Every structure is written in C-alpha cells, then in structure tokens.
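The complex is shown incomplete by one protein chain, all other protein chains being positioned as in the whole.
Coming up: chain A.
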Amino acid sequence: MEDDMLVDELLAEGGGDGADAQQQDRRPAAKGKGGQKQASRRPAEDLARGMGALKVGPQGAIVVLPGDRVTEHVTAAALKLTLGTGLAQRGDDVFATRAGTLRHAPPRTWWVEGNQRRYIPKCEDHVLGIIEDRSGDYYRVNIFGPSAALLPLLAFDGATRRNKPNLKPGAIVYCRVASANNASAPRFPEHCDMEPELSCEAAGHALKKDWMTRQGTFGELMGGMYARCSLMQARRLMQPDCAVLSALGAELAFEIAIGENGAFWVNSAGGAPATTVIINAIRNAEHHPVEQHALIVRANLATMRAKFGSGRQGSE
C-alpha cells in the first residue's frame, strides 16, 4: 500500500521541470495525497487518455498531445465534422495526432494548430521557393517540405516559349501552390504522394501582370536575403497587425515576401545592415512574448546604428 502511495506521489508531483524525485519530502505529501489516491488510482492514465483532463491555456485554448481523445470537445456542437490537420478518427472517437491547441472554425471544422518547421503543402498557399535545377518542362523548387515541388517553365503570366524567365539554380521565387493533392483524393491534402506543383500566375480573377513588368505578386525575387522561420511565425508575420513588422516599418524602408512554408525574403533600401537587422529581429521575436517585440526591434536597431549609421539610405 505504501509503495502505491509513493509511486502515486511521484505521479501527482509530475516530476516537475527537472525536479529530483528523491529529494522531495515524502511524509507530508503522502498524507495530503491519500484522499486523491482513493479517488483515482491512476491519475496519470486518466490524464494521458484525455478524459476531461486536457489543459486549458489562456483564452480557452485547449492543449492537446498526440493520442489525446477529443471526441467530447469536437462533437459538442455538431456531429458531422470536417477534421483538419492533427485530428484523426478511429472508430467512434476523434484523437489528436499532433501537439498544439485545438482550433475551431464554426460550424464544423476542427484542427490542431501546432508550431513546426517542416511545411506540408496545401493548395493556394503562397510560398517562397529556391530553384534547385531544371529538368524538361519544369523547374525543381525547394519549398522546405517533404519533397521538392515542380514549377512549369511557362507558369508565368504572359510567358511563351520564346519569352519566358530563365531562372538559375539558387534563384528565389515567390509562387503559389497550384496543386498539392494526388488525383484521387483532392479533399485530403495530407495524402500528397505526388510532388506539389507551383505556379507564378496570378490566381483566379486577380489582375494579371506580365512577368516582364515585375509588377505581379509572384515571380523571381531579386537582391535581398531570405531566411527561414517556423510555420506559426510565418502565419503571424502575414497578419496585418504583426508587432515586429509594424515596429520595423516605422524605422526602416523595406519590402518583404512571406511564404507560408516558413521562409521569408527581405530587401531593404538601407542595404545589407538594414536587411540583416530585419531578419534578426524577426528571428528573435519568435522566442519572446509579443509585448517585447517592439523592444527587440529597438535594441537591434540601436546596435546597427552604432555600427553603420541610420538605415534610411536612398529614396523610400
């Protein structure tokens, strides 16, 4: 009996963040946890099974781990659901397959939003790619996903056989994912066992600008520098109220292309120092709370100005 209490006490303490199990004072803990032990003999097991014991973070975000059963949360409003990334159905239950927060787009779409670095291609995403080589009618492009993507040579607005861009290996392109599914399962983008196809043509009813004018959204990006970040950071950068980019834009003149595949490209009028500062500020902001982003930008800019002078060079 005493052994069970000791093991349960270890479970109840949870090990802490590096706390040494044997150094905890046993006797008072054993007394206090006695009642808890009777209520549930294997508290960790219940936690792991997700039976009503999922952690709720700020703003009600429910944190899930792979293997958590989330059926009650997901079927609360409707029974006919669309399960997005990170959720899978096994029998009559819905389980999470990724770690992250459980998200809901009413009325019936659920998914798990986690933060990772490897991009899984999805149709109509805007991505940043690096040309790897050219074979036949396609460029092979690295979009930092499970496989390389294919960009047809003529997939540029106004391109013909005689008048098409000539992209060298190492060139940076901003494009959109034209198809990321295999032909038989268009509604399940995770089953992508074919290489995704990209396109630099404007989508749908958007205004088409010839590739030669360089005024379209997509195409080759000249100059500047690219860097990679996590996928959640890339999505954050694309929001109109991004703190880091607002703080940077107040001080420096630059253009930025953000890909949903966790890569972004920056070109600044202030030259290499300003570009480096922007990239460093964005990278640093990934590891600090949102309230500190303006301070980070200010600190990075101060370092740059001490060495290189103001970043406002040339016309804006």
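Operating definition for what follows: a contact is a pair of C-beta atoms (placed from the backbone, for glycine too) under 8 Å apart; a residue touches a chain by one contact, two chains touch by 3 or more; residues count from 1.
Going forward, contacts and distances are computed from a predicted model.
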item	value
Omitted chain, identified by the protein name its UniProt record gives, among "Acyl-coenzyme A oxidase", "Alpha-1,3-glucosyltransferase", "D-2-hydroxyglutarate dehydrogenase, mitochondrial" or "Ribosomal protein S5 domain 2-type protein"	"Ribosomal protein S5 domain 2-type protein"
Sole contact to the chain not displayed, among A:80, A:162, A:205 or A:287	A:287
In chain A, positions touching the absent partner	2-3, 6-7, 10-11, 14-23, 42, 44-45, 47-50, 55, 57-58, 61, 63, 65-67, 86, 88, 95, 97-101, 114-118, 146-148, 190-191, 193, 230, 232-233, 235-236, 285-290
